[in-house]
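Missing here: one protein chain of the complex. Every other protein chain is in place.
Letters A, B and C mark the chains as written, and numbering starts fresh at 1 in each.
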Amino acid sequence: MFNTLGNLLSLTTFGESHGVAYGGIINNFPAGLTVDFDKIQYELDRRKPGQSAIVTQRKESDTVKFLSGIFEGKTTGTPIGFIIENENQKSKDYDHIADSYRPSHADFTYDQKFGIRDYRGGGKSSARETINWVVAGALAKQLLSGIEINAYVSSVGDIFCEKPYQDLDFSKTESNAVRCPDAETAEKMIERIKEIKKEGNTIGGTVTCVIKNVPVGIGEPIFSKLQAELGKAMLNINACKGFEYGSGFCGAKMTGKEHNDAFNTDFTTQSNLSGGIQGGISNGMDIYFRAAFKPVATILRPQESVDRYGNPVIVEGKGRHDPCVVPRAVPVVESLAAFVLADLFLINKTRNINNF
Amino acid sequence: MFNTLGNLLSLTTFGESHGVAYGGIINNFPAGLTVDFDKIQYELDRRKPGQSAIVTQRKESDTVKFLSGIFEGKTTGTPIGFIIENENQKSKDYDHIADSYRPSHADFTYDQKFGIRDYRGGGKSSARETINWVVAGALAKQLLSGIEINAYVSSVGDIFCEKPYQDLDFSKTESNAVRCPDAETAEKMIERIKEIKKEGNTIGGTVTCVIKNVPVGIGEPIFSKLQAELGKAMLNINACKGFEYGSGFCGAKMTGKEHNDAFNTDFTTQSNLSGGIQGGISNGMDIYFRAAFKPVATILRPQESVDRYGNPVIVEGKGRHDPCVVPRAVPVVESLAAFVLADLFLINKTRNINNF
Amino acid sequence: MFNTLGNLLSLTTFGESHGVAYGGIINNFPAGLTVDFDKIQYELDRRKPGQSAIVTQRKESDTVKFLSGIFEGKTTGTPIGFIIENENQKSKDYDHIADSYRPSHADFTYDQKFGIRDYRGGGKSSARETINWVVAGALAKQLLSGIEINAYVSSVGDIFCEKPYQDLDFSKTESNAVRCPDAETAEKMIERIKEIKKEGNTIGGTVTCVIKNVPVGIGEPIFSKLQAELGKAMLNINACKGFEYGSGFCGAKMTGKEHNDAFNTDFTTQSNLSGGIQGGISNGMDIYFRAAFKPVATILRPQESVDRYGNPVIVEGKGRHDPCVVPRAVPVVESLAAFVLADLFLINKTRNINNF
Partner (left out) sequence: MFNTLGNLLSLTTFGESHGVAYGGIINNFPAGLTVDFDKIQYELDRRKPGQSAIVTQRKESDTVKFLSGIFEGKTTGTPIGFIIENENQKSKDYDHIADSYRPSHADFTYDQKFGIRDYRGGGKSSARETINWVVAGALAKQLLSGIEINAYVSSVGDIFCEKPYQDLDFSKTESNAVRCPDAETAEKMIERIKEIKKEGNTIGGTVTCVIKNVPVGIGEPIFSKLQAELGKAMLNINACKGFEYGSGFCGAKMTGKEHNDAFNTDFTTQSNLSGGIQGGISNGMDIYFRAAFKPVATILRPQESVDRYGNPVIVEGKGRHDPCVVPRAVPVVESLAAFVLADLFLINKTRNINNF
């Protein structure tokens, strides 16, 4: 179904930046999981604004309230409804843009498509929607016990984390504001973001995600290949402009002889340019992918634009915005990856008569 | 629904490389379209093997037979069933790999997931599946009258078509074997593929797709953003390792000031780093994206591998295989893009009460 | 998608009888409808307990709170989230059945399927879930301007409203407690329910629904016939045991000569045993159907039963329960009918190229 995440395990969401609340319904979550609520709040806190000097200074408590589907601490198999109430909205910050179309925002396209839009804080097009995904992903992570999902910032502007992921210690990801596990690179990234912020500008970056311990067999052969479902989820994140897995765009420059992953006799492979997926199905090796994020469109400088009548206007970002979105995208990427995996994991339970 | 392409307009397919036939059902195609069957065959011929010296020399007639849903040359609104019969199969070419797992193929993962696989010619994992998509896409193209969808080969190995798409003449795409509209680059690419082929090796590449004249408003706000649906479709193509649209991965290196697309007073934009999509919805500018393809895994040289029992074996590609998949991927990319657009185009008919 | 109502226009819901709140998300509701909130509350009030002497005496305010998707009184085309907070729960009334399986309730099946259940007030299996459907249906009704949907109680036990629907004045439906527009029959029904209530017993009944002014063409030919979608929706109502439309089970006794609906030259038909639907598609005549409801399983008398360990126990309904569910089912039936129609109505916008 369109406008829903997942196929069997599904997430439907609602909410606008300056509406009453965000929230969602997780449908078909299996019964019997003992929910660790602290872990959910931990993920929400990772995504939360105001955590450091290099992200937006908005203060939001971002507390989720579960309304159903959990009884005496356990999932019951019935729909899990949840809300996150909005607070600290400064709707008046947006009155000046009610009729203006900000460059590279969704103002114009929403207005044209729907004939109406909630313009406050971007309304439905606000990235605050991702808060719903983090709730669902945090639950999905608990379902996938034993599977490790680690995302990190692999570039900010032209500063890249050059080390291969195998050489990184993911326990360090949370130890700095930019969420790059390599301390030296992290420092440079933070420096760069601070400069950009000072200019009232913004900057793009990439997030890499590594998933370990996925069993063989996850993913569907034709139109729901594992990489396709992961890619679709990532490309739904606001500002995401690209997705690659395994060798990715670099693989397009290689020859077959270089690119093929030779098998070991235990069915692991000597290289892993396939990125843990062959024919759309996990092969037991590490899954890794990278998502590209454009710079945030709201810059704190005057820009020439137009209003809905085609008149020239000057728009200028006010309020509190992220100079670089990737540090806060890290938990969002992990959450979507977890949800997609859990969905395909459940589907896989039904694909072989030997499970019966 | 998983294992189906599209949400409202949908394609379900079947077929294995050496089975009886490929085919599919296009559901919910609108009634009343006068079908141009020659155009469908034209697209199938573009995808067909054996067209030039740089693609596989298999000979297949690849003729589609419509079984329902079209009456007196017009679509009736009821399911369109079609088949493409297989022929010229050399199944015996594959007996030697019945128990072997070829590197970077789906042999191992299919066997593990399903406990059984049709090993002949890759069975279900064969890229011959894309023939179904071309049929569906050729019909979708006819629905999207006025919309121009042009894909072309933008790189082979490290040979890139450096010209921006705006400087290319798409009427030249079919004038050379590699499907790059820039004659000079095309020549280099062909040369490179010939060398690679001589070595029994293969090489990767990228396909760029440009879509013009899409009306404003196509795409859904949250989980079915236009780029997400396009990306998902492309990532389902065999060998596709990455997808980017608009500024893509390059955009991740830029600042907001550089990246923002300023509006003109007619609501076109001065630059188009957004790639024709804002907030997941088309904005009327050109949509463009790029897909990366790894080198074909079947190389005509001996490779060390394992069989299903973990014993070391030597596998060697026999038969007729593509040294480079991207020229034949061009019509496949266009077909999927057309189908995704048509689906979202139909959905958009239902999203505003003013249409009623 | 399973556990969701509707195909294109969709409703996903959550909530348990004694949980925090009920609620739902209406996805893909068209933009631009000016919402009449009073009409929504009116429908909720019709469904509400405590309205008369013959329904449950629970007092609930049953007020819906919209959380998103409506801006300045108009739908925005984005997901409509809503909640109805629970109140006045007497959870302790249910402690005694935590381990008991009440006859003809869902206690046993939920426990077996999920290994856990919220036993308070029936938890997820409570008919309070229908409150969500009334919210969604009240919105759908507003979308279907000009279409009249009137349900009424057509039988209670063996007391039947013998008049054909054409002879009834639907403006009288709300004028009595049992919601039968024929005053004389209504009185008998009310009398019967009062007797039954006095005995601590319950009684079944049927609801008939008549839909006027549906345009020709609504419904899909094969697996989403209009009657199939209506029937599925009704059979999801708690206690519903049967569905028939047009001539229904009586039609199975007739001959073709008797049953065929002869056409007039304006394409109306002289009889309407088809019930306004031919080949799964509306033909412009009145649509009418009937749903059967079993007696409520909770009776205020001791019954022999078993607990989860198979031990014999005595269960006795306490609390406040409906002696007869059909009067309160009337707005539920209308709501589901409206939602199903609106969904198929939107789908129909996409089925003919002439709409483009």
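One rule holds for everything that comes next: a residue touches a chain if its C-beta (ideal position, glycine included) is under 8 Å from a C-beta of that chain, and two chains touch if they have at least 3 such contacts.
All of these numbers come straight from a predicted model, not from anything done at the bench.
Enquirer: Which shown chains does the hidden chain touch?
Expert: A, B, C
Enquirer: Quick one: which of B:Arg117, B:Arg192, B:Lys225 or B:His259 touches the chain that's been left out?
Expert: B:Arg117
Enquirer: Which is it among C:Arg47, C:Lys74, C:Arg328 or C:Arg351 that touches the chain not included here?
Expert: C:Arg351
Enquirer: Going by the touch rule given at the top, which residues of chain C touch the chain that is not shown?
Expert: The missing chain touches chain C at positions 1-5, 7-8, 13, 101, 103-106, 108-110, 112-115, 124-125, 129, 155, 157-158, 196, 201-206, 216-217, 219-225, 227-229, 231-233, 235-236, 238, 240-249, 251-267, 269, 273-275, 278-283, 292-299, 301, 303-306, 310-312, 347-348, 351-352, 354.
Enquirer: By the contact definition given up top, give the residues of chain B that touch the hidden chain.
Expert: 1-4, 7, 10, 12-16, 19-25, 27-28, 31-32, 65-69, 71-72, 74, 76-81, 83, 113-118, 123-124
Enquirer: To test your reading of the contact rule: which positions on chain A touch the chain that is missing from view?
Expert: Here the touching residues of chain A are 1, 8-9, 28, 30-33, 75, 77-79, 143, 221-222, 346-347, 349-356.
As a convention for this text, only the chains that are shown with their structure count from here on.
Enquirer: Measuring from the mean C-alpha position of chain B to the mean C-alpha position of chain C, what distance in angstrom results?
Expert: 46
Enquirer: Averaging only over C-alpha atoms, locate the centres of chain A and chain B and give their separation in whole Å.
Expert: 26
Enquirer: Out of chain C, which residues touch more than one other chain, so two or more?
Expert: 1, 28, 31-32, 77-79
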